[in-house]
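Heads up, one of the protein chains got dropped from this complex, but the rest are sitting where they should.
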Amino acid sequence: MEKGLTVRRIVIAGVLGAIAILLGVTRLGYIPVPTAAGNATIMHIPAVIGGIMEGWGVGMIIGLIFGVSSFLNATVPLFKDPLVAILPRLFIGVTAYFTYVGLKNINEYFAIGAAGFIGAMTNTILVLGMAVIRGYMTFGVAATVALTSGLPEAIVSVIVTLAVVAAWKNLVKAGKQKSKISG
Amino acid sequence: MTSPIVDVTDLSHVYMQGTPLAHQALDRVSIQVERGECIAIIGHTGSGKSTLIQHLNGLMRPQSGKVIVNGLDVSDPKVDIRLLRRQVGLVFQNPEDQLFEKLVGDDIAYGPFKMGLPIAEVKERVEWAMELVGLSFDEMKDRPTFALSGGQKRKVALAGVLALRPHVLVLDEPTAGLDPRSRNELLQRIRRLNVEEGLTVIFVSHNMEEVARLAQRVYVMANGQIACEGTPRHIFGNSSLLQEHHIGTPEAVDILYQLREQGYAVDTGSFLPEEAAAEILNLIKR
Partner (left out) sequence: MMSAEFELSRNITIGQYLPTDSVVHRLDPRFKLAAFVVMILAIAICGTYVGNLFALAICIAMFWVSKIPLHYGLSGVKPAIPFIIILATLQLLFYGEIARGGTVYFQYGFVTISSESVRLVLVSAMRFVEVIFLSSVLTLSTSTTELTHGMERLLGPLQKVKFPVHAFALIITIAIRFVPTFAMEMEKMMKAQASRGADFGTGEWWRIIRRTKDMLPIIIPLFNVALARAEDLILAMEARCYMPGASRTQYTHYKANGKDYAALIISIIISVIMLYIPW
């Protein structure tokens, strides 16, 4: 990978940042699955994708945009605290990047999926962790939310990350896959 | 006499109702389309064309007025919207943007699978749809979607809608962005769908050649209303009408008008290039 912020990285960070903002302000960011919050969010996914595709710097910047957007749009007191809304989000793209890079030599698909999973868990664990440290909830509550909300969200994250990154990287090997209607 | 397959009466729609940005997109619009017809809707940008066609498959419900498609009343809150959307296939502009499956066959099969059909029937429909748009079933069904050209992607998108076996096909700018050859091919295929498969076709267009070639009747929209309606010959032959509503003309008609201005006696109603060419040839021979 080239070093530093190239034009490509700047633009991709901007564009994925736009999606992060968009997912936050419209209901697209929420997939109605059973979690404590009632919806799993996919708002962290642009940061994950940015991390995988363009490195930890881009991942961090998109995470920052996600965090600030979350902070500005929050109606819950929890997310009006910048230490809870912004700081943890910086790491989503970073952990995703390192997961991907670490695993991609084993299997590309596995690496992408794992990055999606780790990125989502980073979001869940660090946000809830800050919430506990700042006194918004007890450790017990946080742990429960992490399991009931965080795990489904991580599963959702794996599915979406794989689908999008595979499409972006044109990973489908021509001729080796059959559509559902064949055979 | 059977009732029209599409019957719109006094349809009105206001966007952002109740806010300072309110905008009347449709103002008591009425159109009727008979089964098997091929109709064009033309008009300047903002005349309400998109709003009108979105009512035809229930994406929008009438604020006032009636929209009845194939016997289904779009205003009825209990109407089966899924059924309506199967019977009216709406193809948006640049439909190739909506492909999301990795493989061609999967994307076309999406609609039928969502309908809950068994795999054998899905396969049959996909094959039928692909043939109609000019994609080889065996060659293309397992191809990755990203590897296709723009024109091919558009065919895949169209096939995806056809696979639902709609009775009415509604197209918004079907040939926008295509090179002339692809455009002609697509228009021919749409004609085939209309004539051979019996699909009622309604299309919105800015391209007058296309309108001249395909449409049996034309509705002209302006400022949310139907300004006038008639056959292409009637519309293109009437120069005051054209000027009043800022309607462009097919190039062939343009040339005929210019000749007329110069004093030559030509029939400006000959809107097809072949007819116009014949007119000019006649002139030369005299």
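Here the chain labels run A and B in written order, and each chain numbers its own residues starting at 1.
As a convention for this text, a contact is a pair of C-beta atoms (placed from the backbone, for glycine too) under 8 Å apart; a residue touches a chain by one contact, two chains touch by 3 or more.
From a predicted model like this one, the values you see are computed outputs, not experimental measurements.
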From B:Gly58, B:Pro174, B:Gly237 or B:Pro250, residue that would touch the chain that is not displayed:
B:Gly58
Among B:Gly48, B:Pro95 or B:Gly224, contact with the omitted chain is made only by B:Pro95
Residue of A:Leu5, A:Val101 or A:Ile125 in touch with the missing chain, whole complex considered
A:Leu5
Residues in chain A touching the chain absent from view:
4-8, 10-22, 25-26, 28, 31-34, 40, 42, 49, 61, 65, 72, 75-78, 80-83, 135-138, 141, 152, 155-156, 159-160, 163-164, 167-168
Even though one chain is hidden, which residues of chain B still touch it in the full complex?
16, 54, 57-61, 63, 82, 85-86, 89-92, 95, 97-100, 110-111, 114-115, 160-161, 164
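In this section, only the chains that are shown with their structure count from here on.
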Chain A partner contacts - residues on chain B that touch it in the complex:
100-106, 109, 113, 119, 122-123, 126, 141-144, 146-147
Chain A residues touching chain B in their complex are 166-167, 170, 172, 174-175, 177-182
